[in-house]
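Right, I'll just put the structure down here and ask away after.
Shown here: the complex without one of its protein chains, the others still in place.
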Amino acid sequence: MILPIGPVHPNLKEPLRLKLKTQGERVLSAEIDYGYVHRGIERVMKGKTWQKGIYLSERVCGICSYIHTQTFAETFEKIAGERAPLRAQFLRVLTNELDRIQSHLLANSTYFKCIEHETLFMYMLYLREPVMDAIELLTGNRVNMGWNVVGGVKMDVNQSHLDSIQEIITKLESEFDRYVEMFDHGPMVGLRSHDVGKLTQEEAIKARAVGPIGRASGLKHDLREKHHTYQDNFDFKVIWRKDQDNYARNMNRFDEITESMKLIKQVILNLPEGDVRKKINIPAGYGEWRNEAPRGEVTYSIETNGNLIKNISIRTPSIMNIDACAKYMLKDVATVADAISTYASVDPCIACTERVVIVDESGKSGEYVYPEYKLEYKSE
Amino acid sequence: MLDGLKDIIRKSSIHVCLVSTGGCNGCDIEVVALLSPRYDLEQYGIYVTNNPREADVVLVTGAVTEQWRDKLERIFAKVPDPKIVVAIGNCPLSGDVFNQEGGSVYAPVSDYIPVDAEVSGCPPRPTEILAAILSAGPDAIAAKGRQKV
Amino acid sequence: MNLMANILLNVLVAFLVGSVLFGLQRKIIARIQMRPGPPIIQHLLHTLKFFIKETVIPKTAAMPFYIAITVILCSIWVAAVIVGPVSEGSLLILFAIFAIHKIVEHNAGSSSGSPYGKLSCVRAVFSAAAEVPLFAVLLIIYLQTGTMNLADIIAYQGTNGALLFSIPLAAMMFFVLILSKAYYYSPLNITMGKDLVSGFETEHFGMLRGFIMISESIAWYMLLWIFLTVFVGGLTPIGYLAGMIIITALVSLIDAVTPILNPNHSVMTQVTLAFVGIVGSVLMIFYL
Amino acid sequence: MDIQIIYLLYVLAFIIGSITGLVLSYKKYTEPFVRKNIDLAALILALIGWILTINYSLIETLIPYYATITIGIFLIAMVIGMRPGYGRFETVIGFAVAGIIWIIRTVLT
Partner (left out) sequence: MSSVIWYLYEFARKSWAEKFTAAKTDSEIMEVPSRFRDFPEVRKEYCIACGACTAACPAPMAIKLVRTSDSAHEDGITYPVINNRGCIRCGFCAEVCPTDPKTLLCGENHLIREEFTILPVDKMFVIDDYLCIRCKKCLKACSEVAGAISEVDKKMVIDQSKCIGCGECIKNCPVKGAVKGIYINNVEEQKEIINMVVDTLEARIEADQDKIKKLAPEEVYKIDYPIDDLVKKAREIIPNDELIRDSIEKITDRLKMRILTWDDEKCTNCRLCTSECPSGAITYDKEKGVQRNPDKCLKCSICYQTCPFGVAGLYVARFLLSDTSLKDGVIQITLKPSQLPIRS
C-alpha cells in the first residue's frame, strides 16, 4: 500500500508529499515529492541591486532566514575582498547563534510532536519564546530580521540590549539541562528514538548529509571551524556523535544549543568597540561563500556587475538531508509512526529545499542536484 | 434562539487546518509559536489539527505556487461547511516579494478560494495573528453558519 | 419511573460526564505543559459542533458500513449503559461489548476508503492481541468472587473489601486498558496516532463524527464506571464522580509524560503487562 | 423526585453554567491576554454559588435542597467556566468562604 503523507498533514508544518510504500505497518521505502514551495526567488533576485537582494534572500526560508542574509552579505564582501568591521562580525555571530538556538529548539519540538510527546513539544516552545524575544530585541523582528547588510549590520547595540540577552541566555541555561535530561533519560522517549532511522557514516557520505544529521552519523564537519570570525575570535568545539539514530540527531542539536550559548556569552564578554558598518565598494565579479546554517551548510554563488545581481545560485543543506532521509533512513522502518518521526528528526526545511526546478521538455519537473559538488569531510 | 445556540457553539469550538501554499514558512512557524505555552491558542477553543475533513478554519499561508493551484481548491472543497479562510501574511494577500518578474507564484489566494479575514505582515507577529483570529474568526464563522440553512 | 426514561437519563449523564472528563483530561495535560488550556467543556463543545457541520459522504466510502458503523458504535455503548448502571447485569456482556468496539474500529477504518483509515484498521487488528488481558481480568474476577454479575460483585466487595486490594494486578491490567482508550495523546492508543491524521475517524466528519464522539465519551464514562464498580465496589454518585476524576487525572498525567509508543512497542507493552498480571494474579489467588 | 433526575439536573446545570460563563466572559473581556484584577461580579456569583451548594440545608425549609444545589452549581459553573485564566481566585475565595461557613455551622450546632 502506498501511504501518502502530506502535503497537509498534522505532523508536517510545511507542504511536502512523502509517499511511504508500506506492507502492513512496515515501511519498505519512501519517495519524496517536492515542488510545493518552489517560488523562483533566485530569478526574482536577478537584476536587482544587492540592497534589495538581501531582503529577498532572507525570504528563501523563514526558519533559518538569518544565515541566508549573512551568507549573501559575506559573498559580496568576498567579491570586494573586504571584511565587515570586527564589531559587526561579533554581532553577526551573536545573531547567528541565537537563530541557531531557536531553529534547533523548533526542530526538536517538531520531532517531539511527531512522536506525539506533546509535553516536551510545549516545553521546547516555552524555551524558544525568550530566544525569539532576544532576536526581536536585537534586530527588530522575530523571523525575517533584515539585520545584515553588505559591510556590516544595520543597528548597533547598547549595553542594555546585551544585558537583557545575557539574562535570557542565563535563564535558558539554567532551565535547559532539565529538559534535555527528560529527553536523554526518558525511557519511553528513548524507546521511540534509539536505533530508529539509522544513517551510517558511509551512507551519510554517499548522501552528502550535512549539519547535525551528518554530525550525528559521525562526520565531524562544521563550517564554522573555517569561518574567519569563529577561527580568530572564538573558542568552540564541534559537536558530533557516533550513534547515528534519531536520538543522536536530536541530542546533537541539544548539545549544539549548549555550545551556542557559550558562544553568545563570549560575544557579550568580548564585544569590541567600533563601527558596525563600513562602506564597501563592490566591483564586478563572481564570488562563492559557504556558511554553517542550523541545518548544515548553505552556499551562495553570486555574479555581480558591481551593483546588480547578475546571477545567483543558492544551495541549501536540506536537499541533501532529505535525500539521505528518503534513501537511507526510511528504508525498512518498522512502523509508519517511526518513519514519520525519522523524517521529522532530519529537521527538513522545505522552503529552503525548493531551489531550482529543472523542467524538461516533457513537462516533468525534477530537483537539480549539483553533480560536481565536493564535500570535505574529516572522518574520525 | 436555536441560531443563537449554534452561534455560541461555532464560536467556541474551532478546528484549524493550516495550509502552507508556498512561502518562506515564516508564517507557519509563527502559527506553531502560537501553540506555545506563552500564547496558547487552545485556550480559546482553537485546535490546530491540520485535517481538512474536520476543519472550520483554513489558515492559508503562502503565495500559491504551481503545484497548489488545483490542490488548494481541492483541499478547500474537502472542508465541510460552514468554513472560513484566513489568509496569514503578505504572501496569500499579494504574493509578497515573490510576485514579481521571475517568481513562479500565482497570488493572491482570493483568486482561488474566498478569503474571509486577513492578517498582513511578513510575517505577522503571533499576537497580531492571535488578535486578528480572535476578532474576526468566530464572528465570521458564525455568520457563515447562518447563511447556510 | 419506567425503563426507557431511566436508560435515556443514564445515557445522557454518561455522555455529559464523559465529555467533561475528556475536557478535564485535556485541561490537566495543558496545565502540565504550563499553559492555561482549553475550558473543561471544550470536548463537549467540539462534539456539539460536529452536529451542526455539513456531512458529506466521501466517494471512496463503502457505503452501508460507513454509516452503519457509527450506529453500531453508538448502540453498543448505549447497550453498555443499559447493562451497567441501569440494570447492573453481567460483566460478561460488558466485555463482549468491548470486544465489539474493537471490530467497530476495524470497520470504521476500512469502510472509509482512506489510506489512513486502512492503516488504522491494520493497527486495530494488530493491537487485538492486547485484548487478552481483558478476558484474563474476567477470569480472575470470576476466580476471586465466583460470580459474573455486577450486583453480586458489589455485594461481594461490601463484605470482603475492595477487589482493588485483593487482586491489584487485575486492576492494573484493566487500568492499562482504560489508558489505551484515552482520547488525547495516550501512549497506547495507536489507532488514533496523529501520523494517521485522525486514525479510523479520519473520513467520518460532520454528524457521523458527532456520533462517534458521543460514543467515545460514553465509552470513557463506562470504562471508568466498570473499573470503579468492579474494583472499588458500589459507591455513592459523589464517590463515582470523585473516582472518575482521580482516574482521569492519573491517566492524563501518564498521557502527558509519555510519547505514543510505536505500534510494536505498544502491543508488546500490553502483552507483557498482561503476562505479568495474569501470572501474578493467579499466583496471588492460589498462594496467598 | 427520582435521585437520577436530580443528578442529571446537576450535570446540566454545570454544563449550561459553564457555557454561559464562557460566552459572558468573552463578551466582557475581548483582549487575548488576561488581566490581573479580580472580577467583582464573578466573585459575588462564586460566593453565592458555593454557599448555596455547600450550605443548602440552611434554606432547606424554603426551597427543596436539589433546587438550591442546582442553582448553586449553575453559579459555580458560571465562574469556573469563564475564559481560561479567569475565575480562579473567585472560585477559591468562594469555596473558602463557604467552607468556613460550613465549619462554623457544623461546629456551632
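So that you can tell them apart, the chains are marked A, B, C and D in the order they are listed, and the count of residues begins at 1 in each.
The rule we apply is simple: a residue touches a chain if its C-beta (ideal position, glycine included) is under 8 Å from a C-beta of that chain, and two chains touch if they have at least 3 such contacts.
These figures come from a predicted structure and were not determined experimentally.
Taking the complete complex into account, the chain left out of view touches A, B, C, D. From the set A:Val131, A:Met188 or A:Val298, the residue in touch with the chain omitted from the display is A:Met188, counting the whole complex.
Summary of contacts with the chain left out: across A:Gln89, A:Ser109 or A:Asn144, the touching residue is A:Asn144.
Of the candidate positions B:Val32, B:Val97 or B:Ile113, contact with the unshown chain belongs to B:Val97. Subunit B residues in contact with the hidden partner, per the touch definition given at the top, are 37-40, 43, 90, 93-97, 99-101, 118, 120-122, 125-127, 130. Residue positions on subunit C in contact with the hidden chain: 30-32, 34-37, 187, 253-254, 257-258, in rising order. Seen across the whole complex, the unshown chain contacts subunit D at 31-35, 84-85, 88.
Following the convention adopted for this analysis, only the chains that are shown with their structure count from here on.
The centroid of the Cα atoms in subunit C and the matching centroid in subunit D are 31 Å apart. Along subunit A, residues 9-11, 122, 126 each make contact with two or more other chains.
With touch defined as above, residues shared between interfaces to two or more other chains in subunit C number as follows: 33-39, 45, 197.
Residues 2-5, 7-8, 11-12, 14-15, 18-19, 22, 34, 80-81, 83-85 of subunit D touch subunit C in their complex. Those residues of subunit B whose C-beta lies close enough to touch subunit C in the complex are 6, 9-10, 12-13, 15, 36-37, 40, 42-45, 47, 49-51, 53-54, 56, 80-82, 145, 148.
Within the complex formed with subunit C, the residues of subunit A that make contact are 1-5, 9-11, 22, 24-25, 112-119, 122-123, 126, 188-189, 191-192, 334-338, 340.
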